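The structure appears below as structure tokens.
Here is chain A:
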Amino acid sequence: MERLLADHLLSILVFLPAAGAGLLLLFPRALAREAKLFALLVSVLECALSLPLWWRFDLAARGFQFRERMEWIPPLGISYSVGIDGIALVLILLTTILTPVALLFSLSHVEKQVRGFSIAFLLLETGMLGSLVALDLALFYVFWEVMLVPMYFIIGIWGGPRRIYAAMKFFLFTMAGSLLMFLAILYIAIRHHTATGQWSFALEDLYRMTFTGSTETLLFLAFALAFAIKVPVFPLHTWLPDAHTEAPTGGSIILAGVLLKLGVYGYLRFALPLFPDASLRFAPWLGVLGVIGVVYGAFVAYAQHDMKRLVAYSSVSHLGLVVIGVGAFTTLSLQGAILQMVNHGLSTGALFLLVGVLYERRHTREIDAYGGIAVVVPVTTALFLIATLSSIGLPGLNGFVGEFLILVGTWTSPHRWWAVAGATGVILSAIYMLTLVQRVFWNPLVHEENKSLSDIRPSELLAAAVLVVLMIWIGVRPNDVLDRLGASVEALQETVAAKQIASRAP
Partner candidate 1 sequence: MERIVFDLAAAVAILFVGLMVVTRHPVHSVLTLVVAFFGLAACYVLLLAPFIAAIQIIVYAGAILVLFLFVLMLLNLGNVARDKGGRPIQTALSSLAVVVFAALLLGTLRGSGARIPEPSPIEPAAFADPAPLARLLFADYLLHFEAVSVLLLAALVGAFVLARRERVP
Partner candidate 2 sequence: MIGAIPLSDVLLASAALFAIGIAGALLRRNAIQIFLSIEVMMNAANLALLGYGAALGSREGQIIVFFVIAIAAAEAAVGLAIFVALFRHTETIDVNKINLLKW
Partner candidate 3 sequence: MTGSFVQFTHADLLAIAPEITLAAAGCVILLLEAFAPGLRRWFATLALAGVAGSLYFLVRAPMGTTFGGRFDTSPLTLLVGLFLGGAAALAILVAKPYLERAGEEKGEFYALLLWGHLGVSLMTRGLDLLLVFIGLETLSLAFYVLAAFFRPVQASSEAGLKYFLTGAFASAFTLYGVVLLFGASGGSKIEGLARPGLAESPTVIFGLLLLLVGFGFKMSIAPFHSWAPDVYQGMPTPAVAYLSVAPKGASVIVLYRVFAAVFEDGMPDRFRAGIAALAILSMALGNVVALAQRDIKRLLAYSGIAQMGYATIALVVFGRDALAAVLVYFVAYLVSNAGAFAAVAALYRDETKPHPVALLAGEGRRAPFAAAVLALCLFSLAGIPATAGFIGKFLLFKAALESGFYALALIGIAASLVSIGYYLKVVYVLYMRDPVEQEPPPALAPADRLALALCAAGIFLLGIFPTSLWHLAERAAESLPLASP
């Protein structure tokens, strides 16, 4: 057992939720609450299992760790090959933490088709973890797509009034990107076959390939598009507000917390190392789009009168910053970007959660329906305030560290002005978030129905508290995370640099 855990930790992590979902299928419909609890239990167990990764992770090691590899479809060279580096590690932890949080919240709020909800959620977790650990392009693609289905159901069945439109948009948008990536993946594998004579989709093998000129550009674009849509990068972001807004709170938490990150992760893991030259050539565009995202997202967020939409657009803004960091491609900016992904997952997750708390009581997300409720729901207010501060990057909380590293890293890159432009985010975010806080929690308490609002429940409080604690923890001891990123980021940069040299050589 011990050995099994040791040798197949990743596989267990990936497939445990799926197994849980399978067991849930056997639950009779009647046992709704039990189903929820079971799903929660599984996700908590999952979280516990993922902790060993955290401390057994070798900080110094450059390559992938916890490797597992088996033949899967030998004639096509598709292998079940998994492993993680620091980048994947932190995102995996983020996933395994956010999932129970989301489920814990849903525990008291999802009432219809509970069993289905739990199943979808667990499958979703499998999909996310799978695509985080996959080191084989085909395997990655499988998980990447499989993720869509449960999310489609989560939005479509348990979502808000415009859920169908949102679900469709989400699915088609993402598909549109990934189908092109699918062709690109095939093409790469074929090229590898013609070059070496054997089929392989394994990342290490494909890393060795070098493409040139327009081929590389096209392939890169195919990949980049898929990931850019997921991130999302302006102007491909319009699925996000709808999806986030219509999804049930739990879904929003996962969407914002993890799914978006997979876009950046995919870019770092695949697009960059596979097509270093092209990505270098397009880095300026990426940075510019990132800057646009930061400013644009912030502006549009300010204009919203739906709380969830506002938070959704704030995600656009925050991930714009992450994109800047990736585009700058310095050690600092990359570490910052990855850390910032975690931070965004925590703070935005918390924001969605607390908005959900209000929504469940008042059944509206209209900002104007609230106002002055700090008196009636002090605890919620306090938590929301902390989440807000974390999201607008107050030093001492997590958000600041990521932002600062990204910006300082970008400043030291050739593209200094991105930092200048991106840093305006600190002003803009303060503007729209504090306006939101004021309009929702402060000002006179006018609406009668708000006077009887009940404050946050223990289960919700627990869920939120987990996030708040992590915010403070990362804010005070960011090194715990950064230490795990350093080696991997440098390794990534080396891979890219090496390939660039290789492709320069005739």
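Keep this in mind: a residue touches a chain if its C-beta (ideal position, glycine included) is under 8 Å from a C-beta of that chain, and two chains touch if they have at least 3 such contacts; residues count from 1.
With respect to how the candidates were assembled, all candidates are chains of the complex that A comes from, given by their letters.
Just so it is clear, the model here is predicted, and its values are computed rather than measured.
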Of the listed candidates 1, 2 or 3, the one touching chain A in this complex: 3
List of chain A residues in touch with candidate 3 within their complex: 73-76, 113, 141-146, 148-149, 152-153, 156-157, 163-164, 167-168, 171-172, 175-176, 179-180, 182-183, 186-187, 189-190
